[in-house]
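Complex shown without one protein chain; remaining protein chains in place.
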Amino acid sequence: MSLFEQNFSVFLQGFGHTLLASIFALVGSLILGTIFAIMQVTNSRTARSIGNIYVQVFRNIPLLIITLFFYLAVAKVIKMTGFTAGTIALTLYTSAFIAESVRAGILSIEAGQMEGARANGLTFGQAMRVIILPQAFKVAIPSLGNQFINLVKNSSILAFVGGLDLMYQGNIVAANSFDTFTTYIIIGLFYLVITLPLSYYIQHLEHKLKKNA
Amino acid sequence: MSMIEFKDVQKYYGDFHALHDVNLKIDAGETVVLIGPSGSGKSTLIRTINGLEEIEEGQLLVDGFDLHDPKTDINKIRKNVGMVFQHFNLYNNKTVLENIMLAPRLVLHRDEAENKRIAMELLEQVGLADKANSMPAALSGGQKQRVAIARSLAMKPKALLFDEPTSALDPEMIGDVLDVMRDIARDSDMTLLVVTHEMSFAKAVADRVIFMADGRILEDSSTEAFFENPTEPRAKKFLSQVEHH
Partner (left out) sequence: MSGFFSAFTEANLGYLMGGLGITVGVSIISVVLSLIFGSIIGIVFFEKIPYFSSFVGTINNIVRNLPLLLIIFFTYFALPQLGLHLPIFWATVVAMTVFQSAMLAEIVRGGLEAVDVGQFEGARANGLTNMQTMWHIVLPQAYKKMIPPIISQLISLVKDTSLASGIVLAELTYRGQIIYAQNTNFIVPVLVVMTLVYFLLNYGLSLIAKWFDHKLA
């Protein structure tokens, strides 16, 4: 336990950065993901193509490559820290998965909802915002929750670019103390504090949805 | 000799008393039809006979084995007791022929050539020899049910249970299935227990009719007696309702 006590402030700092990066990336990727999901279901062929390409590209390349791209290439033009580069990469990467979740949610809403709203005089945008999206998000909540868990876990990518997060601090403590085993267990527990309750809550939600269906 | 015997059997789903003091004896070779309104416990009763539902109290003897005894190997009973379901339950991943040949191969270790010969004979018998290599998804409901009957017969069971075999079928399919069942009742010495709403079939084929309601057996009489002069008022009411259809 002394390892934990001695390095408590370091762990806490790491936990704070992990939480901060996760929340920034969550908000950013929810906005971006929703925009790209809507692009994929519009009538405009151009919008659909752009949405599709964006999602396919970011889903199919490693997060590490995106992170290195911002940290090594973009940061040369626009100054940014490892934390910022990693959080941007995390946002873009996650937004592709969120776009898929939201799109699936939108597609699960029966076509009559959109037709009814349009026949009722609402524009596409209004119908989307007031009628379709609220229902789609409800359907997508378990899948969005899983994306958030992935996001928290993936935030460990910051360790590759000096992002000051849990994983990064853990590596430093492990290297200094030589007690790698205990250090990584502690780091793991910190991650579980965020992800495990969330994961059980999602299972509970899915169970409830299944029962109501 | 009795093939199936219920002695003071009780079955509960939570607080719901699904089978209430059931006493029933069916002799080997008998054809018995079980009728009653929905929710009366007929399906539950028939499903206890091959252990798809467990009983909580009493004794249930099938082919000499006590189903309530934990030492009884349920697979031994199932080998000798076939079942035909309302929704067919054909193996979706196997062809018609494979559906029929699988259990004899795995359970009885029947010789492959013999297995195939018997399977084709049975398909012939139910009028579907030309569908041997089709997948279940390509068959109509009536055809599926006839394959399911052939699948049960391939095990050469001592008893065959039918759980509302025509209830999920379109009206024009029902006749073909009932014809197959009628032939089995006439030509074989198997014990048959049929849950059905087809009264004309019951009249023509059954030796005995059992009427159930609310988890109890209310009437157990010969077919003639039951249809001509049911003693139980609820059976009378039920008959007048179904016969007006």
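Order of writing sets the labels: A and B. Residues in every chain begin at 1.
Criterion: a contact is a pair of C-beta atoms (placed from the backbone, for glycine too) under 8 Å apart; a residue touches a chain by one contact, two chains touch by 3 or more.
These numbers were taken from a predicted model, which means no experiment stands behind them.
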Practice prompt. Report, in label order, the displayed chains that the undisplayed chain touches.
Written response: A, B
Worksheet item: Per the definition of touch given earlier, which of B:85, B:211 or B:226 contacts the omitted chain?
Response: B:85
Practice prompt. Among B:40, B:115, B:152 or B:221, single out the residue that touches the unshown chain.
Written response: B:152
Worksheet item: In terms of residues, what is the contact footprint of the unshown chain on chain B?
Response: 50-52, 75, 78-79, 81-83, 85, 87-94, 102-103, 106-108, 148, 151-152, 155, 161
Response to the item:
Where chain A meets the left-out chain, the residues are 56-57, 59-65, 68-69, 72-73, 149, 153-157, 159-160, 167, 170-171, 174, 179-181, 183-184, 187-188, 191-192, 195-196, 199-200
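Following the convention adopted for this analysis, only the chains that are shown with their structure count from here on.
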Worksheet item: When the centre of a chain is set as the mean of its C-alpha atoms, what distance in Å lies between chain A and chain B?
Response: 54
